[in-house]
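Supplied in structure tokens, the structure appears directly below.
All protein chains of the complex are present and in place, except for one that has been dropped.
Entry: chain A
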């Protein structure tokens, strides 16, 4: 019987297989950041162990880093200590690090792909759940905990329990103004935050094939919000074109050998998935969340749902608690929800296409009075590209704040936070209670919806901007 993409990548990494034991898998790339690694390095030190493969390991600073005044000492002493701890650990164990101020610094899931380190068929791990991002290249990529970080540092392997496979087939054309973010939010709302538990998702179908690499990363990034172990997309010409010429992409004969192998990385026609979901791309519209988990979303054109409409008791209770926390009432049109903050950035939507998309809507317009808009590029490289294209000027001319690269308000570990009761439209990935700051309320949106919302001051899509037609940039 044929195999799925995920099964092929898995099989090619089995170091040891024994009856009744989890497979031991080799890890091709281990990404580190300051938050989930200190206790792992401590463990190595206590046991007198070394990092087995420093040449397959790379670190960057992202979660804690400020996005203003980066040339000054970090004000929060605890954040500073954590960054200093990473620097000390990387120096002691010989791990390549891109610290704050370095040209390759940025959000770990933006840095790996842009360096060309993330390639098809690889196993990629990081102590961060959004490692699923790298699945966009046809890599098997997943988030791990700190104990597993230590395990990979020491052995370059992980014992892993078997997974199930789920096909998410998206056929048809995404309508104008409907982006990869709307698509993944709609998928999560359909299958639920637990719907992917135990599964590796494979996104396929004509709508997926048409997505750019960056859009594919947005989709795979949020696989974890459906509870999935990982999300993958089979590599194709789009993938190869993105990789060719990047710092760590193979060259010459290695390139040819790599592409020959990568072309085998697709689900066989006779392979069987454990579950299948079908989505009609043409039926999708801009999608936003109204609740406190990423599955609590709805089309922007609809209303806040009535908790009483849920048959399942725990879903009903979750919806009641979500509306209470979010300060919303059932039946309220989503378009009438006013915001005071707009955040464009994160490993979900902090890449150059995302910034172009938001800038194209803000160009010649202004951020509404009383709305604060933060634009935080996913990496220094993304920031430099945006500046080269003049996007920073578009943002600042519209009244948005142009910041330094990092995770920023996605999780508010640095000073970029919502105050209690503040409400944001955010291109990030999680609308959990307090995620962007204690008492803060988050609506997850696409970069286009974020920009239109900033202009109008309430949740809106570009089509709601009456003054001009807005083109959709290619690939987004």
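Just a few scattered comments:
Here is the rule we use: a residue touches a chain if its C-beta (ideal position, glycine included) is under 8 Å from a C-beta of that chain, and two chains touch if they have at least 3 such contacts; residues count from 1.
In this text, contacts and distances are computed from a predicted model.
As stated in its UniProt record, the chain not included in the shown complex is "3-isopropylmalate dehydratase small subunit", which appears among "Transport permease protein", "Probable alginate O-acetylase", "Anti-sigma factor antagonist" or "3-isopropylmalate dehydratase small subunit".
Note that of A:263, A:321, A:372 or A:393, the residue touching the chain absent from this view is A:321.
Note on the undisplayed chain: of the listed residues A:79, A:133 or A:357, the one touching it is A:79. When the whole complex is considered, the residue among A:258, A:284, A:328 or A:347 that touches the unshown chain is A:258. Mapped onto chain A, contacts with the missing chain fall at residues 15-16, 20-22, 24, 26, 28-29, 35-36, 38-39, 42, 47, 49, 54-58, 63-64, 76, 78-79, 81-82, 85, 96, 116-117, 119, 122, 127-129, 143-148, 150-151, 154-157, 159, 161, 193-194, 197-198, 224-225, 227, 229, 247-250, 254-255, 257-258, 261, 292-293, 295, 314-315, 317-318, 321, 411-413, 430, 432-435, 438-439.
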